[in-house]
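A protein chain is absent from this complex, but the other protein chains hold their places.
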Amino acid sequence: MLEAAIEVPRGDVTVAAAFSAGHDETVALLGPNGAGKTTIVEAIAGLVPTASGTIVLDDEPIHDLPPERRPIGIAFQDGVLFPHLSVLENVAFPVRARGARPRAARAHALELLGRLAPGIDPGAKPGTLSGGARQRVALARALAGTPRVLILDEPLSAVDVSARAELRALLRRTLGSFDGPRLLVTHDPVEAMTLADRVVVLEGGRITQTGTPEEIRDAPRTRYAADLVGMNLFVGRLMPLEAGVGVLEAADGVVTVPWPEGVAVEPIDDVLATLAPADVALHAARPEGSARNVIQGVVEEVAILGDRARVRLSGSPRLVAEITTGSVARMAIRTGGAVWASFKAVEIHLMVERGPTDTL
Amino acid sequence: MIPIRRGVILPFIAVLGVSCSSSSSTSPATTSTPLFVFAASSLTKAFTQIGQDFHTAHPNVTVTFDFGSSTDLASQIQSEGTADVFASASGTAMDTLQSAPGVTDRTSFATNRLVIITPPDNPAGIASIDDLAGSDVKLVLAAEGVPVGDYARQALKSAGILAQATANVVSNEDDDASVVAKVTAGDADAAIVYTSDVASSGSSVRSVAIPSAVNVVATYPIAVVTGSTHTDAATAFLDYVVEPAGQATLKDFGFGPAG
Partner (left out) sequence: MALASFGAASVLLPVVALFVRAPWSRLGGALSGVGASTALRLSIEVSLAATAISVVVGVPLAWVLARGEFPGRNLLRAVVVLPIVLPPVVGGVGLLVALGRSGVVGRWLHDALGLQLTFTTAGAVVATTFVSMPLVVLATEAGLRGLDRRHERAAAAMGGSPWYVFRRVTLPMVAPQLAAGAVLTWARALGEFGATITFAGNLAGRTQTMPLAIYQARQVDPGGAIVLSLILVLVSVSVLVALGGRLTGPR
């Protein structure tokens, strides 16, 4: 069990995070670039100084130990393999650094390479390897010192799309068989959702949400989290409109919503509302009908996922709609084209209460 | 990396002598005659003084000195031919010049004798030239080929201790100034230099005389270099050096009279 509660200065801001990872748990630190994910794992590894806080591994504080005495293995972003050492010596490095004989260290490294990076010449210099191969070697090196905590920092970011699926499978196997807490740093929601048992969402140096992938999918607390799982999120001031109906004045537009049950009819600040993309209908012309919300937008992106397409619209407010690929073809939806979107007020879910960690 | 061995060139411009020239009854010099004097580096201090005095007496002559090793100067005059007067520390350098391009008015103007110097505390207890043959004496000489170095070896040979003393040599210096510096710094126990080298050293070194019987007297010749375009001024300078005023200055700086 790894428990971290730390504050790390980084430039003008302080990255603050408190979270834990159980013994057989993979926790993803998910957030946009610059959110402070790497800072947190480097602080856990002892590579950057913390302003305050504790890092406890299996009831044993490790935050006062120098980095070389923390039982942590890291596969760094881009690998950060030693350019002057061969692949074999790179993987043997953590073993030799901890005092093993070179011969034994190389034997251990060869065994790991055979398992994680078959087909890679152990005598090659890292500079000659592809991104995927480098990441495999980095993974082997992270495991070589038999650490008690495994940290993978953006393991797929420098890897070709073609090599990703295979490497993701390897990561899943490696994470699953590792005997101890695992941390996965990523900005990619698919990576987090598919590899992690629990997700810690990090934005602007703060944790904005923690939960299982399902929990976050069902109830994202921030625009970022909502975007990650394909959920439309509106945040703003809720104003009464008529009986049982209100308008939510979000920063980028106004939507008509049902007034939440049991809530006093008066303006409320900082209200969150989600809308599933599948509940947004698209039309080539202005639709007739009962939908309270009708918005004109321009198509920014069309992403095909099997027989479904996610269409992102710029408009007031911005929206993501999920429709069938057949509809995309029928309505000739293309990037840059104008389109009408409609959705019913009752499809919108309001969250009036907000947690203290929310930073919106 | 070229070491500064050649003496500093000291121009005495007419302006420097302004206060003196006012006492002169002659009309202000409309043109100043440049005079180039090449002199052995052992003469640096004495000739610098003489140059100032000469300029006082002849305000229309601007004397520029080039001090250096006599051998170097002689070969430089041969190749470049810019000197009006040459004052050498050895006859051989002057002989070189006499063969080409030739000299006139050659005369001896000073003598220099050898002397032993030690640091003030005399760590090796040097009391006579024979002590230079003692064991564990760190002796510094000028290198062979440098006049003072050759003379010193000659004196040691006359004293019958050349082999032992040479074995004590810890450094062969380029010139007498470097030899003196090694003793004033306290690193060498003893050295042999010219009396003129220590005349102005004060208490920074201690002198031990070398008996006349074994001493080497260096005779300094001076001459006007053939090809000089200012022979009048050159002759005037040469005369000034051998006249009582110049001789008195040389005596002050440790030189003996010629012949």
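Going by the order they are written in, the chains are A and B; count residues from 1 in each one.
Assume a residue touches a chain if its C-beta (ideal position, glycine included) is under 8 Å from a C-beta of that chain, and two chains touch if they have at least 3 such contacts.
These numbers come from a predicted model, not from an experiment.
Counted over the whole complex, the shown chains touched by the missing one are A, B.
If you put the hidden chain back, the residue from A:A5, A:A18, A:V56 or A:V80 that touches it is A:V80. Residue A:R141 is the one among A:K37, A:H63, A:H108 or A:R141 that touches the chain missing from this view. Interface residues of subunit A with the unshown chain, by the touch rule above, are 42, 45-47, 66-70, 72-74, 76, 80, 82-85, 93-94, 97-98, 141, 145. Mapped onto subunit B, contacts with the missing chain fall at residues 1, 3-4, 69, 71, 119, 138, 140, 143-146, 169-174, 178, 181-182, 185-188.
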